[in-house]
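A protein chain is absent from this complex, but the other protein chains hold their places.
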Amino acid sequence: MTINRREFFRLGGTAVAGTTASALGFGSLEAVAAEVRPYKLARTTETRNTCPYCSVSCGVIIHTTGDGSKNTKAEIVHVEGDPDHPVNRGSLCPKGAALLDFIRSETRVKQPMHRAAGEAGFKPVSWDFVMERVARLMKDDRDANFKQASDDGKTLNHWPTTGFLAGCATTNETGWLTYKAVRSLGIIALDNQARI
Amino acid sequence: MASLQSLDVRNRSASTAVPPSVRKDLEVAKLIDVSKCIGCKACQSACMAWNDLRPDVGVNSGIYDNPENLGPAAWTVMRYTEHEEAGRLEWLIRKDGCMHCTDPGCLKACPSPGAIVQYANGIVDFVQENCIGCGYCVKGCPFNVPRISKADNRAYKCTLCSDRVAVGQSPACAKACPTGAIVFGSKESMVDHAQGRIKDLQSRGYDKAGLYDPQGVGGTHVMYVLHHADRPELYSGLPNNPEISPMVALWKGALKPLSMIGMGMALLAGLFHFVTKGPNEVTEADEENARKLKGRDAA
Amino acid sequence: MTTSTEKVAVVRDTYTRYNPSERANHWLVVVCALLLMLSGLAFFHPVFFWLTALFGGGQAARAIHPWIGVVLAISFTFMGIRFFRQNIWTKEDSEWMSHVGDVINHREDKVPEAGRFNAAQKLVFYVMFWSVVTLFLSGLVLWQHYFGDAFPIGLQRFAGLVHAVMAAAMIITMIIHIYAAIWNAGSVRAMTRGPVTGGWLWKHHRRFLREEVGGRK
Partner (left out) sequence: MTNGWNDIKNADVVLVMGGNAAEAHTCGFKWVTEAKSGNGAKLIVVDPRFTRTAAVSDLYAPLRPGSDIAFLGGIIHYLLSNEKIFKDYVLAYTNAAFIVKEGFGFEDGLFSGYNAEKRDYDRSSWDYEYDEAGQAKLDPTLENPRCVFNLLKVHYSRYTAEMVEKTCGTPKDLFLKVCELIATTATGAKTLTSLYALGWTQHSKGSQNIRNIAIIQLLLGNMGVPGGGINALRGHSNVQGITDFGLFSNSVPGYLAMPNSKETTLEEYLKTRAFKPIRPDQMSFLQNYRKFFVSFLKAMYGKNATAENQFGFDWLPKVDVNLDTLRQFELMFQGKMNGFICQGFNPLMSVPNRKKLIAGLSKLKYLVVMDPLHTETAHFFENHGEMNDADPAKIATEVFLLPTNCFAEEEGTFTNSGRVIQWHWKAAEPPGQARTDIQIMADLFLRLKALYAKEGGKFPDPIMNVDWSYRNPAKPTADELLREINGRALADLPDPADATKPPIKKAGELMDIFAQLKDDGTTSCANWIYSGCYTEKGNMTARRDPSDPSGKGIHPNWGYAWPANRRILYNRASADPSGKAWNAKKKVIEWNGSRWAGIDVPDFGPLIDPTQKATGPFIMNPEGVGRLFTRGMMREGPFPEHYEPFESPVANPFHTKVQSNPVARVFKGDLEVFGKSEDFPYVATTYRLVEHFHYWTKHAKMNAVLQPELFVEIGEQLAKDKGIASGDMVEVSSNRGRIKAKAVVTKRIRPLVCDGKPVHIVGIPIHWGFIGATKKGFGANQLTPYVGDANTETPEYKAFLVNIKRIGPAA
């Protein structure tokens, strides 16, 4: 039997007090099994999605708790790159890799808010209140300022006094429906974030 | 603690027994190609996201480094150096974090059984449950990596995502890295990969490009490809020939058995002295002498 | 033979070796040192790690160890001040040390007379003094919770080594010290109760006895 240096040092100590300790009943000294942190996504639900930031449009996989059963609210707990996505192949930039903190941001709006003239801040209100009020304001402005024809009699049929800025992180479907609604109202002050 | 063992242990801090070592695991490594790194901090994001870490929001101190240093909740940080080489500006950006040494100074220094383990695949992991917060790992580490949390007095550092690796995935940072500057695989294939990268760099005029896999700590399981491998210290002070400090080596090495022997010898010496010579007791003659002395003086 | 202790005690003339304040101070140091040794050994070598259980676990032992050290340092400071003068090394001490073999082999007659503290005790004092100083200072450097970031890493590593070396030295010295107390009958009583007999002083600290007796004039 050969004893290398390290074992010798170990034994040097063990010999003196090792057995004593056990005898004193302080339990096993050598709980050799060390466990890694359990894999936290083992039972989450995966949903394919697209990063909403830049136009590389990386594929992401969103992990939610629960299995979709009715009484379990799916909570988004992790976002990671989609390894199958041809462009990002699972990678994400520091923004994409931190998407969870956008989704769960403390500064997310969770209920409709209203600020009346002169007030210093918002007050929470109901959807019905805001939608009714906005529709009323829009109709009043449209009825007051809609132009059917120009001064020289050319057809205009437009409403120039209410502007609309479309988002660029909304879906194409939202874009199309927005286009339809906005143009049907005659809005021409329409732009989006494309150039800014 | 459950006895389930998802990665085999090769080495365990403050333990005198040899862990089960019959099974052979594939040795893994993370290779960081500094020449491909753009310092985007995706690795930092991915690390925070995966490990549920949220360091405090700091300030800008006139540099890009944020968080400015490693911390209990910042297991990896990018370090930026503006370096001029032959009139040409180079922005040397290094991802700092645990190197997962083959001969880990932290593990050597750790006094708490099982607070630091080295898995058979090369990952060095801190088991916070067993950590007593003494900070010896900080002293033992040649790369200044471990950090002790003020909140819970436990040591933290990169785990190389041992939880991911254990189920066959790559570490979160390696997966996220947009430019492929971080790659993960077996140590052998990472060394091969590095050779290819070094050739490419040499073809682009970096004659001294090379692999950083310091042998002073037995090699590492996090390696770098450097454009200036001859001067690793350019990269925010990456140590040139890191090794476990001789002081720590002595403290945690020879001193232990020597002291034990010394203490044991002292005890034994006492014991044998006592049984051979017996107690040194005062005799009536001594008392008499004392009385005499007193009496003489009194007289 | 009338060597029964009770009998002798009746006729024995006693002297106060350590007054109550000295004894209390000493035992405070002893308690601290023992606790420090127990917890410190737990951090020093894995086979002793179980000792942390005495303190409520590793975290608790780690937390309390430096505080005990502080208490020890303070109490030892008082003791140091108290005994400093009697521990000044003299020519006679060197002479005494050359007869240490005679001491061990119970041949007091061949050993030069000792004062209140003999040379070996003085050595214990010095080792203890320097151990406490260096352990205290190196302990501060190692005190992660408060000074984890205060010192350069090289100094921290040095402190680790120094702390361990000095602790080992101190423990060995303590073993010798304790054994000497057991071996030299009557010493324990001196430190627990205070009095020693004239004979005890005659045997171990004759010069001191002479001074004492002279002093009673």
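As written, the chain order gives the labels A, B and C, with residue 1 at the start of each chain.
Here is the rule we use: contacts are C-beta pairs under 8 Å (C-beta built on N, C-alpha and C of every residue); 3 or more make two chains touch, one makes a residue touch a chain.
Source: prediction; values computed, not measured.
Judged over the whole assembly, touch between the missing chain and the shown ones holds for A, B. For subunit B, the residues in touch with the chain missing from this view are 35-42, 44-45, 48-49, 54-64, 66-67, 74, 82, 84, 89-91, 93, 178-181, 196-197, 200, 203-204. The omitted chain makes contact with subunit A at the following residues, 45, 47-59, 62, 64, 73-76, 79, 84-89, 91-103, 105-122, 127, 130-139, 141-143, 145-146, 148, 150, 154-196.
By our rule, only the chains that are shown with their structure count from here on.
Ranking all chains by how far their C-alpha centres lie from the centre of subunit C, first place goes to A.
Remark: subunit B and subunit C have CA centroids separated by 38 Å (rounded to whole angstrom).
Distance between subunit A and subunit C, defined via averaged C-alpha coordinates, is recorded as 66 Å. Within subunit C, contacts with two or more other chains are made by residues 45-47, 49. The set of subunit A residues touching two or more other chains comprises 13-14, 16, 18, 29. By the touch rule above, subunit B contacts subunit A in their complex via residues 1-7, 9, 12, 15-20, 40-42, 44-46, 48-50, 113-114, 117, 119, 125, 127, 159, 162-167, 172, 175-178, 180, 253-254, 256-257, 260-261, 263-264. Listing the residues of subunit B that touch subunit C in their complex gives 14-16, 109, 111-113, 130-136, 138-139, 144, 148, 150, 153, 245, 247-248, 250-251, 255-256, 258-260, 262-263, 266-267, 269-270, 273-274, 277, 279-291, 293-294, 297-298. Residue ranges of subunit C in contact with subunit B, taken from their complex: 2-3, 8, 11-13, 42-47, 49, 52, 57-59, 61-63, 104-106, 142, 144-145, 148, 153-154, 156-158, 160-161, 164-165, 168, 171-172, 175-176, 179, 182-186, 197-203, 209-210, 213-214, 216-217.
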